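Some notes on the structure that comes next.
Missing here is one protein chain; the remaining ones are kept as they sit in the complex.
Right, chain A next:
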């Protein structure tokens, strides 16, 4: 278990004992525990330097928080005593000792499963609390909310980090393209703008102009997506001409145009949603509009390198489709699994198409096997989002998840039997307002609602959250 008094010449053994005096309280641990926090941490450096001193290393910090963090290093989990301290205190202290990543992995939620999730927080910005857009694209559970011309950033701990004011009054699209840089656009003001959140300033702007066509001016951004090297933004001119602009991510300069179109009919309106799929470098652009005769729109796949269209579908399509009159209400692509999902506006069914094998009619429709959920069909507003190999659908106010049953291997033709549809929320949750947007990131699901302040954060928990009723 221990090595007694190791001689200085021996170097450090993992089981060498380390004595620490934190704020007057003595702690004793081993070299391996200290080093599990990373060799760069303050603890590792301190204990290294003074390992062979008989006197314990003195650290002038609070001993109680230290005992929590020492427990974390020893057992990889936060003890219940951590609840005596705020998340901010713990994080600050962990940053001081250089073991923030350790704390982060212990405090982060487990993998998100829609069948077992609950609201853990509703994050409300202090002023103008109705989010106009948000992004959780960093994937570490942090997110940025655009609200009333401001951008508020929240860290992985859901703690408010910063708020900046932009020159736009209504940000309708936001995308985090670098760790500090947000690309924003508005449907009421021209241009794509880049703001540095940490230094609180505008670092670049892009406008769509065409020297040969003077009508291309004051184009507004309707959707933003990004790849590791480029930012894609769909621009829409006041006279409806539209195009997707490809912007170099490092120089923030326009590199190319994709799919310029006149915009005079629903088959060539500006895309309202852009998704980049890394596997084939394909950009998915979709435009959906709803009118008196139901939904209509298109999905197009663009090769982001050549700028050529790979595949397209229009709905309502030809009358030959057995789903004629049941066109999509929303579309999303699962980049992980290369599957395109659409939600049917009338039946409420989920259609899926294998992106690797697209054809004339690639859709497979997943039918609802759960009799208790049938009544939800034919609702007005639907949003769809793929996250963690699950498909989340917001219908009016309720969130449902289509998840795959594990361990069943079947042919593609039988896909529909593999999926189960379940509600993520409870009836009370659905009464908070119509869902505007769902996005997943960092094992969290973020939901914004029409006329509701703030953003709901959903997490899966291994804790039973049992309630004492004695």
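Heads up, the rule we're going with is that contacts are C-beta pairs under 8 Å (C-beta built on N, C-alpha and C of every residue); 3 or more make two chains touch, one makes a residue touch a chain; residues count from 1.
Note that contacts and distances are computed from a predicted model.
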Exercise. What protein name does the UniProt record of the undisplayed chain give, "BTB domain-containing protein", "N-terminal acetyltransferase-related", "RBR-type E3 ubiquitin transferase" or "Exosome complex component RRP45"?
Worked result: "BTB domain-containing protein"
Exercise. Of the residues listed, A:97, A:423 or A:446, which one is in contact with the missing chain?
Worked result: A:423
Exercise. Of the residues A:62, A:89 or A:116, which one touches the chain left out of the display?
Worked result: A:116
For this session: Kindly note down the residues of chain A that lie in touch with the hidden chain.
Result: 1-2, 4, 17, 19, 26-30, 32-33, 67, 70-71, 74-75, 77, 79-81, 113, 115-118, 369-372, 403-408, 420, 422-427, 461-470
